[in-house]
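Coming up: subunit A.
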Amino acid sequence: MTAVAAFVAWIGGAVILVADGRRGLALGLGLVTAAIAGLAFAAGQHAAAIAVLAGGAAAAALRLRSGPPGWGLTQPGSTPRIILAIVIGILALYFATSLSTGDGSPLRFAWLVVIALSAARLLDCEEPATALTAAATLALGIGAVASLPPAAAGLAAAIVAGLVAAGISALPEVRPHGA
Partner candidate 1 sequence: MEPELAVALPAAGAAFAVALRPRPRLALILGAVLGAGGVAAVLLATPGAASNLLGITLSLSAAGRSMLIVAAISLAFVVILAPVNAERSALLRWGLAGLAGMAGIAAAPTLEVSVLVLLALVVLQATVEGGRPHARRLRAPAFAVALIGLGLVFARMAGPPVLERLAAVGLVAGLTAALGALPYMHEFDADERTATSPIPWIAFVGPVLAIVVITRTHELVPSAAGAVGAMLIGLGLLNIVWGCVAAWRTELPGAAWRYSFIADWGLAMCGFGLGVAEGEAGALLILYAILLTRLPLYLWSRQPMRERAQTDRPVNLLVAAALAGSAPFAGFPARILLLRAATSVFWPFALVLAAALLLWIPSSLRLGRTMGMPKGRQMAGIAVALAFSLALGLYPQPLLLLAGR
Partner candidate 2 sequence: MTQALAAIATHALALVVYPGGITLALFGLAVETVWSRLSGGPQAMPRPSLAHPLIVQVAVALLAMLAAVEVAAPFNPVPPAERNLIIAAAALGFTAWAELALDPELVAHPGLLLIIQACWVLSVLGPAIEPETLRPQVLGNVLVPGLLPVKVACGFLYLLCLPALLRLWPVAPRADRRAHPRFNITRAFVWFPYCALFTTLFLPPQGEDVPGMLRFFGVTAAVAIVALVAAAALARRGADRARGLYSRAVPPYSALVLALVVVTLILTR
């Protein structure tokens, strides 16, 4: 179950990295939300799972409001991003399973891929909607790190993460006004 959730998290993050359209971005965000909520459920943090789910779902839904239309999943020039997503996945797998010890490898993998993929997306985007989606994903990822074992912040961190993620998606798009 947790392994599947972790895989879904990677898929979600990869979609965010690859997608350029609002639907694709919302899908990625949704997948990441589901994965993190699932992992929280699996860890017994039900309230945290709900908070993340609520915040993430709201963020995904709000994402559908703005941004470039469509899915934008296979835009020209997306191949390097696909490769990057795979590389990040492999590296995260190495760190989560080989280098680190103890239980909870899927959890660690999920943390790493969500944060790394959203960071990668932040570095390679010009669209406000894409950047905001990546930022919301990042919030969920950090919230997951805080709310799941062995961290102690628990529910509070999850609520803050959910609120931040939803709030980010709710913000209007901004265009530069010139110097």
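Here is the rule we use: contacts are C-beta pairs under 8 Å (C-beta built on N, C-alpha and C of every residue); 3 or more make two chains touch, one makes a residue touch a chain; residues count from 1.
Quick note on selection: all candidates are chains of the complex that A comes from, given by their letters.
The structure presented is a predicted model; accordingly, all values stated were derived computationally and were not measured.
Engineer: Which one touches subunit A in this complex, out of 1 or 2?
Structural biologist: Every other option belongs but stays apart; subunit A touches 1.
Engineer: Can you list the subunit A residues touching candidate 1 in their complex?
Structural biologist: Listed in rising order, the residues are 95-96, 99-102, 108, 111-112, 115-116, 118-119, 122-123, 125-128, 130-132, 134-135, 138-139, 141-143, 145-146, 150-153, 155-157, 159-161, 164, 167-168, 171-179.
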